[in-house]
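Take a look at subunit A:
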Amino acid sequence: MTAAKLVLNEIKGYHRFLKFMMVLVGLGALASLVRFIFGLGVTTNLNDTYPWGLWISFDVVTAVPLAAGAFTIGIVAHIFHIKKLEPLVRPAIVTGFLGYSLVCVGLLLDLGQPQRGINVLRYWNIHSPMFEVSMCVMAYTTVLTLEFLHPVAEKFGWHLPLRLLRTLELPFAILAAMISTLHQSTLGTFFLIAVDKLHALWYNPLLPLQFWLSAIFTGLSIVIFEASLVHKYMGQPDESDLLATLTRIIPWVMALYLGVKAYALAFLTHGPLFDRPVLLALFLVEICAGVLIPFGMFITKKIKSDKRMQLRAASLVIFGLVLNRFNVSMFGMEQPGNLIYAPSLIESLVTIGIIAAHILFFVLIAKYFPIFEHHPETVDYSIPDRMHRIDDGRKRVGGELEA
Partner candidate 1 sequence: MTNHWIDLKNSDCIFIIGCNPAENHPISFKWIEQAVDNGGKLIVVDPRYTRSASKSDIYAQLRPGTDIAFLGGMINYALQHDLIHREYVRDYTNAAFIVNEKFDFKDGMFCSFDDKEKSYDLKSWAYANDAAGNPRRDESLKDPRCVYQLLKKHYSRYDVDTVCQITGTPKDAYLKVVQAFCATGRADKAGTILYAMGITQSTHGTQNVRAVAMLQMLLGNIGIAGGGVNALRGESNVQGSTDYGLLFHLLPGYLKSPEFDNVDLKAYNEKWTPKTKDKKSANWWGNTPKYITSLLKSWYGENATKENDFCYSYLPKRSGNYGYSKIIEKMKGGGIEGLVCMGMNPAMGGPDSNTAREALGKLKWLVTVDLWETETSIFWKRPGVNPKEIQTEVFMLPAASSVEKEGSISNSGRWAQWRYKAVEPVGEAKSDMWIIDQFYKRINALYKKEKGAFPEPITKMAWGYGNEEPEPTLVAKEINGYFLKDTTIKDKDKTLEFKAGDPVPMFKFLADDGSTSSGCWIYTGSFTKDGNQMARRDQSDPTGLGLFPKWAWAWPVNRRIIYNRASVDKEGAPFNAKRPVIAWNALEKKWQGDVPDGPWPPMNDAKEGKYPFIMLPEGHGRLYALDLKDGPFPEHYEPMESPTRNLLSNVQNNPAVAVPKNVSRDLDKYPFIGTTYRMTEHWQTGSMTRSLPWLVELVPDMFVEISETLAKKKGIAKGDKVRVHTERGSIEAVALVTARLKPLSVAGKQVEQIGMPWHFGYSGLAKGDSANLLTPTVGCANTGIPEFKAFLCDIEKRRA
Partner candidate 2 sequence: MSSEKIDFTKTKTFLIDTTKCTGCRGCQVACKQWNQLQGEQTHFFSGEGYQNPPAMSEYTFTRIKFKDYQKHGQNEFAFYKEMCMHCNEPACASVCPVGAFQKTAEGPVIYDSKRCIGCRFCMMACPFGVPKYEWSKAFPLVRKCTGCYSRIKEGMKPACATACPTAIAYGPRDEMLKEAEKRLKAKPERYYPAIYGKNEAGGTSVLYLTHQPLDELGFKPVTQRPLPSYTWQALRFVPGIFLTVGGTLSAVSWFQQRKDRIRAEEEGRTASGHHHGKDEKKENSL
C-alpha cells in the first residue's frame, strides 16, 4: 500500500465530526485563496469606514486571549510549581501552539501586503502597539513551537533534544508569561488610540490591564473547558479534581478584573455611558453573563466536584471574553448613522475554517502524539536536582560493585 493509500485509509477511519471539520477547513482554505485572487475589497465587507472586521476582531483580538491557556497553566504548573497540574500543561500548550499559529494565518490573510510582513522586523516603530504585538506573537509562537516539539520529540524518541527541551521547560514558561503579559495587554492598547471612536462603556486607559486580566482567567477557563470536553468526547481520564484547583484560582483574578473595570468605569471614562441603548445592552450581557454569573459559580463550593458546573462556568467566561473583544473591537466602534458592518461570506468561511482547523489539528495531534499520557517519570525537571539524582545513582551502583 502506498503512503497516500495509507493516509486515505487512516482518514476513512476518522469520526464523522472530524471529516466535517476537514470540509470546513477545506472551505476556509478555498475562501482565503479567493481573497488573494480578488482582493479584500471584493471578498470582504470591509471598507474605509470599517477597515477592521471579523478577521481582526476574532482571528486576532479574540483568538489570542483564547490561546492564553498555555501561559497561564504554565505559570501555575511550572512556576508556582503545582506539579499535580502538569497533565494539563501539554494540552494547553498544544492549544496555544495551534491558536497562535492560526492567529498568524489570520493576520496574514488580513494584511494587504502579507509578503511584506517581515518589514515589522526591518522597520521598528516602538510607538506602535501593532509592532509590539507582532513581535510578541512571533516570539511566543516560536516558544510555543519549541514547547510543542516536546511531545513530538518524545514520540520519536529524540533523546538529546528532549533533555534540552525538558531543561528549558521552566525558562520557557517564564518567558511565555512575560511575552504574553505584554501582548495580551497591548491588544487592549490598540484601542486606546480610538479615543473618539470606541464608546465610553469600553474605552478607558485601563483597557490593557483589563485585557490582560481577562486573558488570564479566560486562559484558565479554556483549560477547564478543553479538559472537560476531551474527557467527555475523547475518553481521556477525568481531570476534574485538577481543574478544581483552577476553579480556586480563577475567581480571584475575576474579582480583580471586576474591581479594575468598576473603578475605570466610575472614574476614568471620558464620555456618556448610557446614550446608546444597543451598546449598553451588549455591555450588560458581557458583564453579567460573561463575568458576574460565572464568578458566582466559581465561588461556590459545589464547583470543585461538579464537572458540569465547571464546564458551564468556563463556557460562560469564554463567551464573555468573546463578546468583550467584539464589543471593543467592533460593536463599540460603530458610529451612529454609519451603515453597520457585517462580515461577508468569504470572511465568515475563513474564520470558521480557522476554528475548524484548530479543533481538527488538536484532535489529530492528540491522536498521534503523547499529549495526555502522563510522563513516565513524575519528577521535577530542574537541573541541579537532576545532577544530584544522577551521581547519587552512581554511588549506588558503585556500592553494588563493592559489595
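Of note:
Methods note: a contact is a pair of C-beta atoms (placed from the backbone, for glycine too) under 8 Å apart; a residue touches a chain by one contact, two chains touch by 3 or more; residues count from 1.
Candidates were picked such that all candidates are chains of the complex that A comes from, given by their letters.
Since the model is a prediction, treat every value here as computed from it, not as a measurement.
In the assembled complex, subunit A touches candidate 2, while the other choices in 1 or 2 stay out of touch. Per the touch definition, subunit A reaches candidate 2 in the complex via residues 36-41, 46-49, 51-52, 75, 78-81, 83, 110-117, 119-120, 122-132, 134, 170, 173-175, 177-178, 181-182, 185-186, 188-190, 192-197, 205, 208, 380, 382, 384-385, 388-389, 392, 396, 399, 403.
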